[in-house]
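Left out: one protein chain. Kept in place: all the others.
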Amino acid sequence: MKKLLMLMVLGVFLLTGALLWASGDGQEQEEYDEDTYGPKDPIIWVKPVKSVVFEHKVHTMQGGLECDSCHDDLFEMEAGVAEENEDFTMKTLYEGGYCGACHDGSTAFASNTRCTACHIGARGQARLLGADGATEKTH
Amino acid sequence: MKIDDLEKMESEDVSSLSSVERRNFLKIGFAVTGMYLGGSVLSLVSVKNAHGASASGVVPELGKYPYNPHYSMVLREKLCIDCERCKDACVKTNNVPSYGFRTTILEKRHSLGEDKYETIFVPVLCNHCNRPPCVRVCPTTATWKDEKTGIVVMEPSRCIGCKTCMAACPYNARYFKEEARTVDKCDFCFQSRLSKGVMTPACVEACPADVRVFGNLADPASRVSQLVHSPETMVWVLRPETGAIPNVFYINS
Partner (left out) sequence: MKGNNTTTMPTSSVTVPGNKLMWLSLFLIFIGVAGAVYAQVIGHHHAFANTREMPWGMLIGVYAYFAIVSTGLCLLAAFSHAFGGNQMAPLANRMVWLSIITLLGAFTVIGLEIENVWRMPLGVILHPNVTSNIWWMGTLYGIAVGVMFLELLLILTKRYSIAIILGVVAAITEALANSNLGSVFASLQAKPFWYGSQLPIFFLSCAVLSGAAAIVMFTHFSHLLQRRQMATDTFQGLQTAGKVMVLMTFLVTLATVWKFINAYASNDEMIMAADSLFKGPLAINFWVFEIGLGLVLPGLLLAITRLKSISVMTAAAIMVLVGQFFSRFNLVVSGQIIPSDYGFVGVPQYLPYTPTVSEYLIVVAGLGVVGFGFLIGERFFDETFRTSAH
């Protein structure tokens, strides 16, 4: 009787474990495809100000945008080109340029709201780059 | 009481309140609900914070400023994006060594439920308190409040390096600068700029988002005065419970 009980308990554990493992595996399987969704690593702009983050994943895989939604009208496909433009400023965004094309308050949150959603700052950049700028020791 | 009598009484709704009364009322409401500070700001005692703010008011009344010019800074917190241009400008202007800072940016997270949170960057600097604990404790009066401007200044040649002012400061605004053999701190760029006729601190000039507003609080026409005295604006300070009466104010509008 005792043995049977033990076996049942063990069985339940194994089954649960397998299910959990399988579900974990399932999530893993939905792989991020860079050809479909764009570069996996976040883009960090440091001009004109430190530091603004853009994640393709959020906009394509999660947001449902296509590559040609932004490329090459709003942004050159080549990394770092927008950053060099004189007009890569908040003012241009407010006038509908670059991110401002969607971030206008109707399609997506307006460019003059929720600053820190994209502006991760020097601290956020340091964190993304691995150097844990947040725990820097000060004298 | 009859209905007629009720009608004769002064209305209790907000429309009949003066703006100051309305503001005080709002403060109490925020204090009670704990929303006043949008969580805890530096202080770990949010209730005490709220009380200190609503009971005595963190912004002195107009015309009750002990200095003229009474220099102060208003930080429009939500606009800060931690680009740290202010820090860089401060370092350059005031020869701040790599291990120290006169002003810096802190980061806090405001939970939006689940895994989501909002990031808030909080610029901090010397609060040039009206009742500065650092000044009280210095054994050699190496630091004092400038009689004209209210700026808390340092005289390096008097500093013996006992670091009591560093322990006494509620705002972590002081550090020991080994090169100069003195405690160093923000002086609103008094030495590097104001005294030479440039009327803004370097950090204010460098800020691209207009977060830092500097000016004379005693002048009702000044932008700082108008920002902290506009009735709709919530104004808070850091660690009001220490009784230091800071002159750096935080707003979100």
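Observations
Going in written order, the chains are labelled A and B, and every chain counts its residues from 1.
As a convention for this text, contacts are C-beta pairs under 8 Å (C-beta built on N, C-alpha and C of every residue); 3 or more make two chains touch, one makes a residue touch a chain.
It should be emphasised that the depicted structure is a prediction, and the values quoted were computed from it without experimental measurement.
Between the chain not shown and the residues B:P170, B:P201 or B:G215, the one that touches is B:P170.
Contact between chain B and the unshown chain involves residues 40, 42, 44-45, 48, 99-100, 106-109, 122, 124, 133, 136-142, 157-164, 166-172, 174-176, 178, 181-182, 239, 241-244.
The definition used in the following text is that only the chains that are shown with their structure count from here on.
Within the complex formed with chain A, the residues of chain B that make contact are 78-85, 99-101, 105, 107, 118-121, 175-176, 208-209.
Listing the residues of chain A that touch chain B in their complex gives 48-51, 114-117, 119-124, 134, 138-139.
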